[in-house]
Structures are given as C-alpha cells and as structure tokens.
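Structure provided below as structure tokens; questions to follow.
Note that one protein chain of the assembly has been removed; the remaining protein chains are unaltered in position.
A, B and C label the chains in the order they appear, each numbered from 1.
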Amino acid sequence: MKKLIEEFNLNLDLAIEAHDLLRGATRREVEGVKEEITQGEFIKTTTITILNEKGARSLGRPKGSYITIESPPLKFNDPYVKAEIIQAMEKAMQLLTADLLTSRDSVLLVGLGNWRATADSLGPKFIEYSPITRHYHQHAPDALVKGMRPTSGIAPGVLGITGVETFEVVKGVVEKIKPALLVVVDALAAASVERIGTTIQMSNTGIQPGGGIGNQRQALTVEGLGVPVIAVGCPTIVNAALIADQAVRSFCSRMSAEYDNNASIEAVKEILSFFGGGLTVTPKEIDDIIENTSRIIALGVGKSLFPGIEEEQLVLYAT
Amino acid sequence: MKKLIEEFNLNLDLAIEAHDLLRGATRREVEGVKEEITQGEFIKTTTITILNEKGARSLGRPKGSYITIESPPLKFNDPYVKAEIIQAMEKAMQLLTADLLTSRDSVLLVGLGNWRATADSLGPKFIEYSPITRHYHQHAPDALVKGMRPTSGIAPGVLGITGVETFEVVKGVVEKIKPALLVVVDALAAASVERIGTTIQMSNTGIQPGGGIGNQRQALTVEGLGVPVIAVGCPTIVNAALIADQAVRSFCSRMSAEYDNNASIEAVKEILSFFGGGLTVTPKEIDDIIENTSRIIALGVGKSLFPGIEEEQLVLYAT
Amino acid sequence: MKKLIEEFNLNLDLAIEAHDLLRGATRREVEGVKEEITQGEFIKTTTITILNEKGARSLGRPKGSYITIESPPLKFNDPYVKAEIIQAMEKAMQLLTADLLTSRDSVLLVGLGNWRATADSLGPKFIEYSPITRHYHQHAPDALVKGMRPTSGIAPGVLGITGVETFEVVKGVVEKIKPALLVVVDALAAASVERIGTTIQMSNTGIQPGGGIGNQRQALTVEGLGVPVIAVGCPTIVNAALIADQAVRSFCSRMSAEYDNNASIEAVKEILSFFGGGLTVTPKEIDDIIENTSRIIALGVGKSLFPGIEEEQLVLYAT
Partner (left out) sequence: MKKLIEEFNLNLDLAIEAHDLLRGATRREVEGVKEEITQGEFIKTTTITILNEKGARSLGRPKGSYITIESPPLKFNDPYVKAEIIQAMEKAMQLLTADLLTSRDSVLLVGLGNWRATADSLGPKFIEYSPITRHYHQHAPDALVKGMRPTSGIAPGVLGITGVETFEVVKGVVEKIKPALLVVVDALAAASVERIGTTIQMSNTGIQPGGGIGNQRQALTVEGLGVPVIAVGCPTIVNAALIADQAVRSFCSRMSAEYDNNASIEAVKEILSFFGGGLTVTPKEIDDIIENTSRIIALGVGKSLFPGIEEEQLVLYAT
C-alpha cells in the first residue's frame, strides 16, 4: 500500500492506520512509537505517542500524541453512546492540552474544508455548532455564564474566503486576536470505509493542510502559527485508489494468485486516472454522518473548553 | 459485470452503457435496439431506440428513445462548448416530445434528489436555475415575454419534503395542476468515472426512482402519472463496487491471470460491505461539476421549452 | 386602525390582537367570543373561543379556538422558560385536537413560507427540526421507538416548489398520503413589535394563505382539505404601515392634537407607497429569533404528537 500511497500522492490522515500499516501482520513494535489502548463500554480509545524523530520519520508525521476514539454508533448520534464519546474527548483534550491553558485563556476554533461539498463540510459545520463567546466578553459580558472563557471561530474555506490560502487567513487572524490555543477540525481521509463516521482522532501536533510532514512553518502548527494547535478530525472519505487496490489484494488472496504491486497500481491508474487521483469514496448517507459527527465533536470540544457548563447551556452560544 | 450489478443491486442509469455492456467486445447487434451516432464539433450524440419488448428486456429498461450527449468540457461550463450542447439538447427535446406539446401547453419541471448531499443535488439545482412562469400567468401576465408557456417546478426531495415518497408528491401535484408534460432531472450513476460531468442522457420513457424496469404504475412515467415524461440526467457518481471490480479485471488482464467473477464479487464485498453497497465514487470537485452541469441543463431545457427566447431573458425567470 | 388595515389590505394574524382592537379601551365584551387567561410562571396563556357566526364576523376569522402563549424570553431559547412553553403547547394541542387523533394516526406537518427571506422562513425551519417518521414505518420500523406515530413533512414554498399554489401542493399530498391531521406552521404578522418572537398562536381553524376569512374551500382548512388542521404561528414582522400610523397616533396624543384617520392614511401612503404596502418591520436579530422560535415550536409540536418520548430522542428523527 505504501507504494500506492506515494504513487497517488494520498494521505493517511489517521496515525492509527499509519501505525498499523507499518507494523503489518506481525504487529512488530515501531521504534520511537508507543501505543496504549483503553476499552470502554461502547468505545475504544487508542493513544499513539511518537516519542522522537525516528518515530516521526517512520510514521510520516510530527512528534506528539494522537488519540483515536473508535465507536461505530458515532455516526448515528446515538444518545447513549454520545455521552461516553464526549467524556473520552474531554479526557483526551486534558491530556493533549496539559498545562497549555488556564481557565481564562482565549481559544480560536478553526473549521477547515468546503461547505459546498458535503463530505468536506465537517469543519464549517463544527463551527456552526460550537459555542462562540468572545464577542460577549467584549460587548455583553453579563450574557455569559460565570467562568466561560472567550472563544472565537473561523471557517476559512467557506463561501466566504477564496483565493487566499488557509494558512494565510488563520495566521492573519491569530496575529490579531492572539489566542492561547487553536482547535482545528477537519474531515479526514481514511484507508478503510469502516472508519467513515466511526472514528475521531485528536492530536497535539497541528495540521498540515494537504497532509504529510511538509513545511511545518507553513502549517497550522505551533511552529507555523506561534500558538499550540489541537487537531480534531473524523474520516468522511476513503480515496478510491485505496479501495480499488484493496479489492485487487483481496481477490488475489482468494484466488491464491500473486499480488503484484506495480500491476495493481497500473490497473488502478487505468480506472481512475480521468480525475487525476482525486476520486473519493463516500457513503450515500454522508449528509447524516456529517450532521451527527459535527454535532458530537462540537459538544466534545465545547465541554472540554467550558468544564462544568451544561450541554443545554453550550448550545445557546452556538452561532 | 452483470452478476456484480445484480449482486449489489446497482443501477446502470445510462442506456448507452447498458447497450455497450450487452454488445460486449464483439459489438454485436442487439435485437430490438437501434443505435445512431452523430459527431459534432465538441460533442457526440448517440440515439438508442428500444423498438420492442424484446429490446426492452435485453436492455432492462422501457421501450423508447435514449439520447446521449457526450462532451468532456461539459463539466467546465466552457462557453464555446455550452452553445453546442444547448443546441443538441433542443434538438433532442424536439425529437423526444414530437407532437406531445403545443406552444401554450403547461410543463412541470421536477428536480429529483437531495440537496444536502452534493452529488445528489443536480435535480434541485436544476429547478433553482430554471425559468418558472406559471405564477406570472396567473398573477402578472404582463411580466411575461410574448409566447412564454406556463412552467412550474418542484424538487420533492428538498428540505422540504420528507417521509413522503417522491411518486406520491409528484402524482399529487400533477393531479392538481394538470401539466401537458413533465421534465424530470436527476443525478445518475454511471459505470465509468469518465462519464461524471461529461454526459447528458435524455429519454422519453420517464424515470423509475431507484432505476430498473420495476412497476411502471408507481414510476414517474406516463403509465404512473398519466402525463408523458421526459427524463434528463447527468452522471455524478459511480458505485464503488464497479470501480473495485474494474480494477480487479484490469489487474488480471495485466498479469494474464484468470478473472473470476465470484472471487471478484467476494473481494468487493469484503472491502465495501460495511455500508451495504451504498458507497459511491465522486471527484473532489463535485460541487463545481454540479454547479456547471445543472446550469447548462437548465438552459438546454429552458431553450427547448421557450424557443426564441434569449438566454439572458430566461435567467430572469429563474427562482 | 381598522380603516388603515382595509386600506393597505393588511392581516392581523393574531386573534388576540383582533379581539383587543375590537374591544378597544373600554374592554367591552364581544358577542359570540369568549376569552380565558391563565398566568404561568414565565408565560401567559389566553384562549379566545369564537362561539358562533356572529363572533366570527366580528373578529374576521372562522369559529374555533385560538390559544395564545406569550413569553418575552421565547425568542432567546432560554432553557428554563422553554420547558414551560413546551408544556403549554402540549396542553393547547390536547385541547385543540380533542378526539381528532388516536395514538397511531398519521400526521402531516406543513411549514409555510419562503426560506430565502429570513423573516418568512419559520415554517421551513420548523420542518427541518421536526421528527419525521413515516418513511421509517414503511422501510425500517425497527428504528422507531415503540408507539411513535407516522409523521411526514412538507415545506411547499421552499426552493423547491414554485409556480404552484401552496394549496395545490398540500391538497395533492394530502390526497396521496391521507393523514388524520395537519399541523401547519407559518410566520405571522403582528400589529405591535413587542409580539415579534414572543408569542405563539395555536388554533384549530386552519390557515387562509394570505389571511382573512376568504374562501374556506381553497384554504388549508378542514373544508378545503377534508382533514382537520391545527395552525401554529409566531409573529416575525409588523407591517410598516401600522408602525407609521401608531407613531402618528402617539404623536397626536402627546401634542393633544386631533388624530385624523384619513390624514394619517394619506401620510403613510406617501412614505411607503413605493413598495405597494409590502414593507415589513423586523428586528436586526431576526435570524436568531427564527432559529430559536422554530426549534421551540418543533419541540412543542413534537412532544404533543409523540407523548412520552424524550426531547433527545425526538431530535434524532429530525431531517
């Protein structure tokens, strides 16, 4: 799969998938990488920590912690499971922010993606459902529940903003409002369709728009922005090339035929080249999945940033 | 591919693809089916006529004419090609409506699909861009250009309308406003990604929501509605199962390995079963493709229904 | 005010305002009309019953009950007041539907108005937030909580539907799906700005699109549709002519000058005639008001139709 990923210039946005791929069937340890698993009632939480540069090179992403919350009912907004997911998100956020944040610090929420393409609209929807309070602090402090920190929200890929790189907009706003922390939400690409709408990844390493390790100075990272960045995402697509290659692989295994990497890549190219690798696989009910996951992520982030404030209260501060 | 299509309960919405599949590599004639091709400057038009029940059974769709306009630049809204496409649509509409319509007859436009899932929003967007005049006829006839017929438009899957079958809504409205003709626009599923945003199919056989030959009495057809129905569509997705199977097939051919239908189906099922076959492949730029194709189709249909009225004028009657 | 209302062809959508206007400063009784007031903690409920034709003529609306729930915090979606409002709506609905409905009867929700004009989008927003279950009954009954009745929803003025009269669409759908009851929600015009976003009116007399007593056979009424209709509304605008006339009246009273009805009407005409009386007054925060009131009304109607089902559950069945 590694060669295919390079050939089609794909991203594996989930650290857990990159780790699994690297470990292979033997499940061998990767040097510089630690993995811990917690099993809850309806959810499973996996924390992958990249400890050093060696681990970073192996996994193709920066040093730091990547927490994955997996729960198939996530995509249904099941009220019983929702509470457990939100609690897990709060715990993950505590771990990821550690002592980055006092209770009065200002936080900037960033929702990446394009609201006009359903599968890419997770970030803008997250902003829509998130509690935004900075303008109350400035203009109507009495309307705030005691202890609410200032939060602001931008969705730089919306209607809204075009012809301007996401990094430029975010950097511009960060320099003006000087938040203590960024929480950036984006739709992710997974390697397997089972992950669509069922997995949340949270990390303290920021986001490279376009994925990969790239130039950290032009990324939504502490290096690029001068402010720590928590990245939160949920897979909404799988690249079609991965699906096609997986089918070839499974076919070969069923037929006890030899799987040939190059031939599979050429086959996939033949089928998909018309759109230059930019073909994505999504379920038909993607609109419901986006609706449900963006609401849960907004609540999980909201409860983390405003500890002790009730869900019903938080919803009132959504835009 | 036929077995895969059955196994996954897929639709091949394009008659031209069903015909090609049936004719196979040998390009043999199919009894009861006639095909004619016209090559234009930027476009190619193929008219498939299903002449009798035998042809209908072979192609798995009702008797009638299916006109396919193919033009790769369609999805870019290229102004030079647009004019040729609109002209071809006007000609196709003349052929399909024949003497169904006098110049004063009322027409009901129907845009199928769900506007909240980008790839399925072609129909609602078509309604948004179409000239709607029936209310002017009733309330402000002076605001109409001379000779404009009454048109009305519904998008039954919009916000809008839920828990009610499309057929029920359309039948209900048809019985009230008694149009002489329906033009129904829907996003289609193709068998090949090259067709996404590059092909328009027009037919005089109506639409079976969900595809296939089914029960014509519960379909958007003259049998179901009592009014002739012109169906217009453009592919916006390919089912992921077809993509995966095509990759297996191409891989086998490259490796000179035997392609086994059952093994491929099992492989595809393994990869995609999580969403029950409901996974679709779309290009990332699907929002632009929908925007461009829905505008061109609205103009093509509009120019057909209001011959002699300028494009600039028609746009003024859009909702 | 009566003359002004006739001159500008205005609607007083609220029975309580029509009643107050008629009773005047003297608060005299109106023959054939009964009024009862209940004071709650945060809300006040007024039930006006038009008992006979004489009362109907006096109040310019059909016989039946009009229940008005007044609560200034309604427009803020205050969680403490919300519960009391929802409870009052449930009680009102019981009174209005009486024995019209068994627990299994199907209900059609109708959201009137144009979603593209914020102040007129209460109805479509109501549909968006309402539990819709009819398709589950048909296709996935296991996904329903025990005892949920079938509900469907249409927003005939949306994107959606143009060139077709609201009555025609609703009648067409009613004839197909044959519900036992309609609940129709619409944005109302009040006579005073204090009522915007602070008042809910519920009645068992249906709705005359365009207001007034008119032709009940072409209205969303039991006479027009053959099905009982509960109308629910909330004022979102005041006609500008009323505001202007009120200012003149107040000015005269302050100056101890004579108020002249005709001169005031001529003055108002001079100022507003450019848009033919179609000028409306709304607060700047109308988008928030619509958001909050449509959610509360959807919950109030939802809880009435699905007694015993929790709010969290109902939200899951919203579209």
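Operating definition for what follows: contacts are C-beta pairs under 8 Å (C-beta built on N, C-alpha and C of every residue); 3 or more make two chains touch, one makes a residue touch a chain.
Predicted, not measured: the structure shown is a model, and the values here were computed from it.
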Which of A:E6, A:E53, A:E168 or A:E310 touches the missing chain? It is A:E168
Can you work out which residue in A:T151, A:N239 or A:S264 touches the chain that's missing from view? A:T151
Considering the complete complex, of C:M1, C:A267 or C:I309, the missing chain is touched by C:A267
Can you tell me which of C:I177, C:I243 or C:L314 touches the chain that was removed from the display? C:I243
Given the full complex, what residues of chain C touch the hidden partner chain? 114, 116-120, 193-194, 196, 240, 243-251, 254-255, 257-258, 260, 263-264, 266-268, 270-272, 274-275, 278-287
Can you name the residues of chain A that touch the chain not displayed here? 115, 124, 127-128, 132-135, 150-155, 158-164, 168-169, 171-177, 319
Of the residues in chain B, which ones touch the absent chain? 76-77, 79, 312-313, 316
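One rule holds for everything that comes next: only the chains that are shown with their structure count from here on.
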Copies chain B and chain C touch via same or different residues, half shared test: same
Fitting the CA atoms of chain A to chain C, what rotation angle results, rounded to the nearest 5 degrees? 180
CA centre of chain A versus CA centre of chain B: separation in Å? 36
In whole angstrom, how far does the Cα centroid of chain A sit from the Cα centroid of chain C? 43
Chain B to chain C: how many Å between their CA centres? 40
